Every structure is written in C-alpha cells, then in structure tokens.
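In what follows, a single structure is set out as structure tokens and then discussed.
All protein chains but one are shown in place.
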Amino acid sequence: MADPRFFSVRGPFTLARLADISGAELVVGDVERTVFDVAALEAAGPEDLSFLDNKLYLEAFTGSAAGACIVGAEHRERAPAGMAVLVAEDPYRSYALAARAFYPEEAEGRGIHESAVVDGSARLDEDVVIGAGVVIGAGAEIGRACGIGAGTVIGPRVVIGEETSIGAGASVSHAIIGARVLLHPGVRIGQRGFGFAMGRKGHLKVPQLGRVIIEDDVEVGANSTIDRGSGPDTVIGAGSMIDNLVQIGHNVRLGRGCVIVAQAGVAGSTQLGDYVALAAQAGLVGHLKIGAGAQIAAQSGVMRDVPAGAIVCGSPAVPLKQFFRQTAVVSRLAKKRGT
Amino acid sequence: MADPRFFSVRGPFTLARLADISGAELVVGDVERTVFDVAALEAAGPEDLSFLDNKLYLEAFTGSAAGACIVGAEHRERAPAGMAVLVAEDPYRSYALAARAFYPEEAEGRGIHESAVVDGSARLDEDVVIGAGVVIGAGAEIGRACGIGAGTVIGPRVVIGEETSIGAGASVSHAIIGARVLLHPGVRIGQRGFGFAMGRKGHLKVPQLGRVIIEDDVEVGANSTIDRGSGPDTVIGAGSMIDNLVQIGHNVRLGRGCVIVAQAGVAGSTQLGDYVALAAQAGLVGHLKIGAGAQIAAQSGVMRDVPAGAIVCGSPAVPLKQFFRQTAVVSRLAKKRGT
Partner (left out) sequence: MADPRFFSVRGPFTLARLADISGAELVVGDVERTVFDVAALEAAGPEDLSFLDNKLYLEAFTGSAAGACIVGAEHRERAPAGMAVLVAEDPYRSYALAARAFYPEEAEGRGIHESAVVDGSARLDEDVVIGAGVVIGAGAEIGRACGIGAGTVIGPRVVIGEETSIGAGASVSHAIIGARVLLHPGVRIGQRGFGFAMGRKGHLKVPQLGRVIIEDDVEVGANSTIDRGSGPDTVIGAGSMIDNLVQIGHNVRLGRGCVIVAQAGVAGSTQLGDYVALAAQAGLVGHLKIGAGAQIAAQSGVMRDVPAGAIVCGSPAVPLKQFFRQTAVVSRLAKKRGT
C-alpha cells in the first residue's frame, strides 16, 4: 500500500470496472470482486491489483498473493490459484490506466502563496497554484490550472499552457511551454547555449537569440537542461519524455513522442524524428539527423546520421548486429591469446 | 593554511595528542611538539601536519617542509630530516581523523530565518537551523540539530532524522531521511520516476507510488537526482556515498556503504549489495543484481548481473582481466595493420 502520508487512494473498484478502465479482459475471477489498491507482485495482498510485464518477475508472479493481476495472454496459465486474472495486450499500459484510477494526479496546495513574487504585469489564469517563494517575471503568462513549485523562477514573458506543472527550484526563461507539460524539480530551460567562437586570444560569446519551444504533454526530468536556440528555436516535440540529468543543446529539434533516458545528451542543431529513443548516457554529436523511430542504445556515441527505424549501439555507434559481431570477435580473440 | 574567511581552525595539538586522535604511531619526533594546522605536502610548513597516501606524491613528500607527516610504514625512511613521522596502516584515514580535530563540522547560522516559510503543522525539533527562503511543507518532521540550506524545499510530510544537513537550493519530497545524512546543494529527492507505458498513440504515465528511503550517514552530491519508487521504495543504504550529478532511478536499492562516483547512473529496480563501488560515468541498466563488494570501473556499461566481489570494466562490461586482454589484442592488431 502506498504510504498514506504521501498518497491518497481512491476506490475501491470492482474487477468489472477495472477491466473496463484498463482495457484488459477478465478471464479468471468474479466481476463483482472488489479491489482496494495496486501493489507490486511481491507486496500485493488479496485486496490488491498487480501486474506482470517483465519475464524477470515471472517467479514473483507465480508466488504472488495478489488478489488480481494484469498479465499477457502467454502467462495467464501460470497464475496461482485464487488470483483473478486480467489479460491485456500491453499489461503495463493497462496497469497504468488502473493505477491512475486509484491514484489520480492531484496538485498540492491552492492559490498563490503570499511569499511568491509575481510581477504586476504577469497574467495568471484561473486555478493556478503558485508555491512559496516562486518568482514570476514581467509579462509572463501562466495558463489555467498550472502548478508552479516552491522556489521556481519563471522569466519575463515566458508563456505556459494549461495544466502544466513545474517542480520546485526550477528555472524557465526565453520559452514557450505547452499544455499538460511536466517539468521536474531543478530543470533549467532557456539559458543561453554553449555558443562562442573559439580563439587563442579568447573565446567570443555569440548571442543566442532563439527560444525553447516545449510542445504539449512533454515531461522533463529533474535537473535536466535545455538551452535556448542560437537563432532558430530549440524544440521539444509533443509527448516527448525526457529523464533526469539530460542535456539538450541549442537548436536541437525533437519530434513527437521521443524518449531520452537519464544522462543522455544531444549536441547543438541535431534533429530527431518522431518516436526516437535515446537510451541512458548516450550522446549525439551536433548537426545530425536521426530518423523517425530510430533507437540509440545506452552509452552509444553517435557521430553520423541514423536512418529511420535503425538500431545503433557503441561508441562510435554502428548498427546493432554489427556491434554484436564486433563484441563477439574481440571477445574470441582475447580468449585465444589470453593466458 | 585554510582561508580563515571560510574555515576556522582549532588546536594546536601536540604530536602525542595527534597520534592518539589519528590512531597513528609517532615513530620520529618529539611527543610534545606542537602542530597548528593541516596542509598538503607542497603547501605545508614546519607547524603543519600533512600526509602521504598516493605514490604519485612521493617526491612532494621527500621535499616537503611539513613539520609532521602521516605515512605508511613503507615510506617512513624517505621522510626528510626534521620531519616528525607518524606511521599509520591507512594514512588517509588517520589524516582524516586529525583534520577533523582541527576543523570540526560546524553549521553556519542559528535558528529559523524569518524569511523561511514553515507550515504550521510541520514539527521542528530543537536546535534546527533553517536558512533564508526555505520552504517546509505541511506535516514535515525535521529532527534535532538539522540544518536546511537557504532556498531548499522540503515537501509535505517528509521526515528527516537528527543532525542531517541539506545544502542550498535542494528539494526533497516523498522521502524518509535518516540521521547524519548530508545532502548537497541542488539535490533532487523524491520526484516521480521515469515510469510510463510507451505507445505510438502517446506515452502513458504510470503513477509512482513509492518513496525514497535514505538511511543514516548517507551523503548525496550536488545536483544528483534520486527518484521515488514506483510502488516499492527507492532505498539508499546506510553510510553510502554518492557524488555529484549521479542518477538513481526508481526502485533502486543500494546496500550499506556503497560508493557511487560522479555522473554514474543506476537504472530502475537494480539492486546493489553492500559496499559496491560504481566509478564515474558508469551505468547500470535496470533490474540487475550487483553482488556485495563488486567494483564497476569508470564509464562501464553493465548489462548483466555482477557476482559479489567481481571487478568489471568496459561497455558492455566484462571482468577486468578480460577487458585488459581485449584492449591489448585490439591494440596489437591495430599496430600490425596500421600504416
């Protein structure tokens, strides 16, 4: 059960209702049976709903005391006796839908905290929640039902769409932010990019005259940094998910639904098509084009364009099959000559 | 000498007292000789205590003007004339003990700054020091003698143990923090993890219903990020040391005394045994088990479980010996075929 200090649970729901909410099919169990909470397989009890999405946890599934579980069709026969079984095409997605019913997102706090410093020319739409010590600059526009966490600084004339939520201690400048965006604590958006002319008599800063455009439904993880463009804008496409400690350089363009995992970085002016996935600690040099749906493995270093749909790995990155061959051949040679 | 603007020195101490404090044996020098400060080998003068711990600095040792020095037994004969010599099994540890006597940790400031925003339902124990602009949410509990740096945000119902110190501009939510913990400036604890069901019609966020548990005596470096669990908790074991810009994903469990060096990352649900060391910029994929005492070299990318006590290196990571062989064989082949 989630710690009630931090989370408040809704419900209960019948299995029939949960099947409906989650888009899963109840194949074992009574439609009227009541479920009170969600829990991981090992922690779940008879009143909880759980899920199996990763074969690594198959044993936990077969030994689970969960009252009900969402699984793929291939595992339904492995369910222990007494467990209600809901079969879903994408069990994790179905679980997400059910869990969101038990734990809908709720903003903490109400109204504008008296310690916030909101410039008189800023425009705050209805139902905004502004935390303690927040600073909102001149001419900024904060959309309906936005929440701004304590200590966050919104620069002059920044525009933020409806229902966007920003964590504590973040800063946003030179940016246009869409609706339903989630920026985590410590995010840095809109500072000048790393643009200068190198020279032995001193590096010369180049004015950075673009903005950061964050489209709707984007998430940006804690302490990640997105520099504004140098002239063109830096653009994060709708629905993209960016994890913690990610670096996005100036003029980068992400398509829709991209996924950038923790500590990855994208250098200036590189463009990602829709639904590109960049795994943890990977890096893309500047001025590349990464085609739609391409996948970049963790710690890869990409120095050339990647075609749509390709999977690349390694530093320097090569197609995945080639990477496996390279790894295998080096391993074999090392064994042969090893002592 | 440490800059008196930033540090105030205690003492002086006799060599006898320093031998006692540091657990080192005075093998050369007068027990009554007085030492006034600590300093690095190259900066130390006749009234300073220094130490030699790394062979790279042997030359600095033999040429040092330090009045006294803590060294391993193997180097004692190399001490210059006139230097008092203290022999220790672990010279760096003994130096640490001595240096802590000269420079004990002291909190700056006193009491609760008038600009702090402390919710009326929060409980602050005695001797807490709360900096300017700090925000403490409803129902939070701050233990005896804690220090909270300026501008830091403590979320509702967070619990913090005794003598814990948090730097400036940090944020903590959904967390239970132990005693004598040190969180550096900009640390982000407890935000929702990177949990969503991917899909071409849009990624769907999964509620993150766990907490962050930080046990006693943990240190977390500047701007590091620790996400809360998705259902299970994220747990940082007692005495673990985490450097700057480290990413810890949801549900990760660190054992006791783990060491995670700067810019390393641990993906979701991976478990580290006691005293695992993860060097800088290394990465662990999710759902792994890393055995107690394992060591992961810098920049390694670990994709499989690592047994207790193993040392692995490379991306993908292999046992250290195998890594050296691989490196050697590739180097040899490259020379052969090179032009």
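Per-chain numbering from 1; labels A and B assigned in written order.
Assume contacts are C-beta pairs under 8 Å (C-beta built on N, C-alpha and C of every residue); 3 or more make two chains touch, one makes a residue touch a chain.
All of these numbers come straight from a predicted model, not from anything done at the bench.
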item	value
Absent-chain contact - pick from B:D3, B:E32 or B:E126	B:D3
Selected from B:G11, B:G29, B:G67 or B:G186 as touching the chain missing from the view	B:G186
Which residue of A:K55, A:R110, A:H287 or A:K335 touches the chain not shown here	A:H287
Absent-chain contact - pick from B:E141, B:E163 or B:E219	B:E219
Residues belonging to subunit A that touch the chain removed from view	115, 117, 133, 135, 137, 139, 151, 153, 155-157, 169-171, 173-174, 186, 188, 191-192, 194, 196-200, 202-207, 209-211, 223, 225, 227, 230-232, 245, 247, 249, 263, 265, 267, 281, 283, 285, 287, 299, 301, 315-316, 318, 321-322, 325-326, 328-330, 333
Subunit B residues that touch the omitted chain in the full complex	2-3, 5-7, 38-40, 42-43, 54, 56, 90, 92-93, 95-97, 99-100, 102-103, 105, 108, 113, 115, 131-133, 149-151, 167-169, 184-186, 217, 219, 221-223, 239, 241, 243-245, 257, 259, 261-263, 275, 280-281, 298-299, 315, 327, 330-331, 333-335, 337-338
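What we mean here is this: only the chains that are shown with their structure count from here on.
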item	value
Between subunit B and subunit A, distance of the C-alpha-averaged centres to the nearest whole Å	28
